[in-house]
Each structure stands twice: as structure tokens, then as C-alpha cells.
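Handing you this structure, nothing more for now.
Just one protein chain is left out here, and the rest sit where they should.
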């Protein structure tokens, strides 16, 4: 098989506004996420793109050469151009995998793909999160024990406003008492979509070895198994396969 | 139970541009569809709304008082204001039923709810369509025989660019050789969505007794069983249920 | 609408072997569950059936007159006759609702309907369970706050060996650290299936007002919306609708 081509998209705003975030992610969150994938999937071709680049770094050429797109955004969702969202949606429907992280639950592209509110409840309180594996045989859970923990994370709680997931990979238990569907899979068109909850910008979540493992696994799971560029065509097939009888009016 | 409150939305353009369409639907397609529902569900409160009205007739008040919205559009999809689409989507997620007819497969609201291309193949050739019931016990198929036929219809063929339906109620056989998933159900948020294929504007489809039966059945199926206006809220729940231990940094 | 006809099936073994269980459920668990439904749905016609009755109380006549069947079993799953399981399955496919409680996750009928292992992890440790509502607008969650708690319950944990639920109504948080998909909906044939986790025999769970509310809501949700007794027929339709051309061999 060819190497998987991954693009990690980062909003890249918190890192420049908050010294606390910059201290945890001195290279930017997108670069840390990309480094984690390179570490675990050495043959993958991993690049990055950010909000600040022309077309947010997601030109038609770049997307055409991307097998799996990873998305982290939070405070600047509204600044993402609709034309770029249209283009990413089209590529997902054609077959590109899409992995949406944490606060990306409110990204335009995630809401666009799912059609629901994607709302949830939340709390920032340095609390422990424990992610349980709902299916130890799922490729995204490969190498993960029955659960793993993050010592400090933001809490996300149910209700989570999503269509019923096609597959449930993780559910989180929070120290403060909540639960959340933390790892969810959907198929849309020819694309596979994975939402993975952890990753608040003030915590070192994307340095965590289990989180890195899950993201790398998800990249392998989401790589296209088939593609179809005609997914949005609506052809007029004037010539029928079978003869059509003239009708009396 | 309270009477079902139905709003039939019609694009209402073809009827005024094409004498052929005006001859088939002298009162407008929306009024013919509404009349069919009133005939079969005499206790329902059935109103209409059209593209040309302020806010396309779909004000917040009107939607709040609508249990099931029916949508027919075709040549003017692009003229539907995004703000109205946002509002309809919100109401569907809260619990309002949505029935999308025929060329509404490309309506902004349908694509918004499903997140996919909603593309298909098509042909206008006066051909026979036979709709097979995939589950005779489904409430939307009540009173329909194993199949029913429309002597002349536009053809819609697979591939149909939709997420896998939660329930398949009808599949069509076309004289010219194609097939199509003609009756599809989805759940999104608290709303039920039904897509029903027939209804090309130049044919008397909405005068057909089986088509009227299906639409009336779908209205009863799609009426809200539960509602939740908070579906898009994203509350910060600062106080945890359980105590959270202070963490060392 | 006609009154809902409910049959509560109880294994009725623990109550006679364990003084502890008999103390909590002196009338038998099935009668306590039935009393809860009668309390909240006064117009419902609620009966019971037990393992010890001829045909386990589930004759063809009884099932034909049942709209929603509730199932609690645990230590005697293997004693349920396959012929009765066949009959219940057939009625669910025709349209009867099925509500499976707690240890019924390993009942023959539950495994039969779902086709998977239905396995889980468990612990008896007098621990607190908090059930979160995943969709406050779902009819099964009507009248339930954002969550409710059971002070002492058995723990069930993920992985839960089920097909992906069509709708997720509750997820549980356990004091000991686990999570579980506690309220799950599926559609099979014309029947609606709801699995509801709580109800270990040594705890007064079926006296709890929230648990009773959920079960009553589920009864209303699961009542047949349509039925089809021919669901298992496989007819030879010798006469085609369209002419078939003779083929050269």
C-alpha cells in the first residue's frame, strides 16, 4: 500500500494568545499532533495546515493529496471560510478520512457533515478523565488496554447532539460525575469520520502516549478504502436501459 | 392527542412559469398537497407557506406552531435564505417532523440535515414507476398494497448520495431499467425525517390516492413524540456532581 | 387509542431462593414491575407471566394479546424453552415491543434478537449508579432530569457486546469507575426493543420512581405503530407484474 498522506489542520490561535498554551505546545498544537503520528506511523507522509495560511492551507491540490484530515479548532470556528468547508466536505464524501478532535465538535465542517447541533455540556476543572474501550477488537482501540486515563482534562458531558454513531469506540468517565461518548465513528459518502474527545489546549493531552496511539490508529482506520470523485454529480441519463412505452395523455 | 399541525411549504415557481404545470396544479402544488392531507387526516390543522412570502412564510412563530413540515422545491433552491434554513434545522432538531418530496432532495434544508451530496441520476421520459413496500408493517406504508404504480413520472436512479437510511420504506422500479430508494427515514436530534421520491411538477402525482396516503401516513409518523428546545445549548456546568481532587502541577 | 396491553415476564426464581430478594420483592419482581406500570399508566392493561407457568405463561394467545413484553431473567435463562423464544421473536418481528431489563442482557430472547454476545463486565459492590440522559427530548426520558441516581446497584461495564444502538437514551456513570450504555433502542422487523440496565434483584430498584418512570415511558414508546403478521412468509410469486421474455438456452 502507498504511504498514508495525512494533513493536520490547526486553528493555531490559542498558542499565540495564551502563554499557558504556548508553554504546553511551543511548536503549536498541530505540530505536536503531527509529530505523534510520525512517531507511530513512520511511513506516513504527515503535513500541517493552519487557519492563517491562504485558503487556510486547504487548497484543492492539498486536499486532493490528503488521505486523512485531522481537525483541531476552537475559538475561531467562525473565521473558517465557507468555501473551504464546502471543499473539505466534498473531499470527505469522495473518500478522504476526517478525524475531528475535542473542541472541533463545533467546527463548521463537523456540523456540516453530521447535520446536528453537536452541542454538549462542559467544565474546566482539572479533572480526571477515564476513557473506556467499548470494543477491544476495534482497529482504533488497537494497543489500548481496557481503559486509559488522563489526569487533567476539560470535562465534556452528555447530552452530545450527534446522529447515532455507526460504531462506539470509547466512552468517558469523569471525576466530576459525568459521562461522554468520547470516540464515535460515522460513514458519510465514501469517507470515514472519527470524533475523539480529548485535547483541551491547556493540557498536555497530545503528548500522551495513549492519545497518540488512538489518533494514529484512527488515521489507519480512516484511510480511503474506495473513492469516487463523481459523488456530487447529478447526471441526466437520457437513454434508458429498457424501452419505455409511449403513454397516452 | 392534539391535532397535528402541518405546514406544507411550496416553492411555487413552476406553477407560475409553466402553463403545463399550472394545468395540473391550478391551485399550486402546495395547496394540492395540503388538500390531500386534509382529506385523509380531517382533524389535522394544515397550512401552507411559500418562497414568495416574507421569511418564505417560515417565521419563528409559524415553525414553533408546526409539528410536521413538508417541503417541495426545485428550481429556486438557491433563493431560500440561509437564515430560514438555520431556523428550520433548529426546529427539526428540537422535534419537528420533516417530509421532503421529490426534487427537494437538493433543497438546502435536506442537504443540511443529512450532510451528504444527495445527488442522483434522472430522466424525464414519461415512464412508469412502481414503488415496492420494503416493510408492510411500517406505519408509513399503512393501507398500501405490496406495491403501487405511477403511470408517468420522472425517473430518479441510484446512486443516491445519502447516509444509510434508518428505515427503508419504499424502493422504486422504473420502466426504463433503474431502481431508487424512494422512501427513506432518518432520525436527527428529536426530529424524524422522511424523504419520498415521487412528485415531478408536470405529472398529477399529488392527486394520486396512494401518494396522498403515504404523505398522510408520514405526517402521522413524523409528528413529535418528544421535544427539547435546548438541543443546541452548550452549558458550562461549573459545579460538578462529585468532588474533584486538586491536582499537583 | 386502545389501552396498551403489557405483559411483564419474570423468571421468578431468586425471590423463592433468597430471603434477601424476597424481602425486597415480597410479591415477586414481576409484580412490582407491573405495579409500577399500573401506577403511571392507569389505562394500561398489565398482566404477568412467569417461567413456572405452562409455556412460561407465553402462549400464542397471550402473545397475540400483548403489545409490549417486559423481560427480567437471570439464573434460569437456560430453562426457557426454545419454542417459546421462537414465538416471542416472531411476535417482536410482527410488531410487539420488547423491553429487556438488567440481567436479561443474557436472556435467550435478547441474544436472539440482536445476534451478538451481549457480554459485559460486572461487580456487586453496593455502588452508586448515575444514569445520564443522552437526549432529553427522547420519549423514554420524558420527566427525567438531566440524570438520576441509584444509591446502590450492581455495576455493569463496557465493553457491552451489542450491535450499535439505533438510539442511545442513557449512559451510566459508576462510583467504582466504569461506564455503561444503560438505555439502548433498536428496531427489528416491526418491533421496537429497549434495553434498560438497572435492576439487580437484591436492591429495591423497581420501587424507584425514576426507574418506574423510564419503564412506563418505554412501554409507551414501544407500543406497536404498525404490525405485519406475514413478516416470516416467503411467498412464491409465480406471476410477474411485467412480461418476461423467453430466453435462449
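Every chain is named by a letter (A, B and C) in the order it is written, and numbering of its residues begins at 1.
Here is the rule we use: a contact is a pair of C-beta atoms (placed from the backbone, for glycine too) under 8 Å apart; a residue touches a chain by one contact, two chains touch by 3 or more.
Predicted, not measured: the structure shown is a model, and the values here were computed from it.
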Touching the absent chain in the whole complex: find that residue among B:28, B:73 or B:157. B:157
For the full complex, which residue in A:12, A:50, A:66 or A:135 touches the chain that was left out? A:135
What does the interface between subunit B and the hidden chain look like in terms of residue numbers? 130, 132-136, 157-160, 164-168, 171-174, 177-179, 181
Those residues of subunit C which, in the complete complex, touch the missing chain: 89-90, 93, 106, 112-117, 119-123, 125-128, 151-152, 155, 157, 161, 163-164, 174-178, 186-189, 231-238, 240-242, 244-247
Counting contacts across the full complex, list the positions on subunit A that touch the omitted chain. 94-95, 130, 135-139, 141-142, 147, 166-167, 187, 189-190, 221, 225-228, 230-231, 241
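Heads up, the rule we're going with is that only the chains that are shown with their structure count from here on.
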Homomeric contact subunit A-subunit C: same or different residue positions, threshold half: same
Chain centres from averaged Cα atoms put subunit A and subunit B apart, in whole Å, by 30
Could you pull out the residues of subunit C that touch at least 2 other chains? 130, 135-136, 166-167
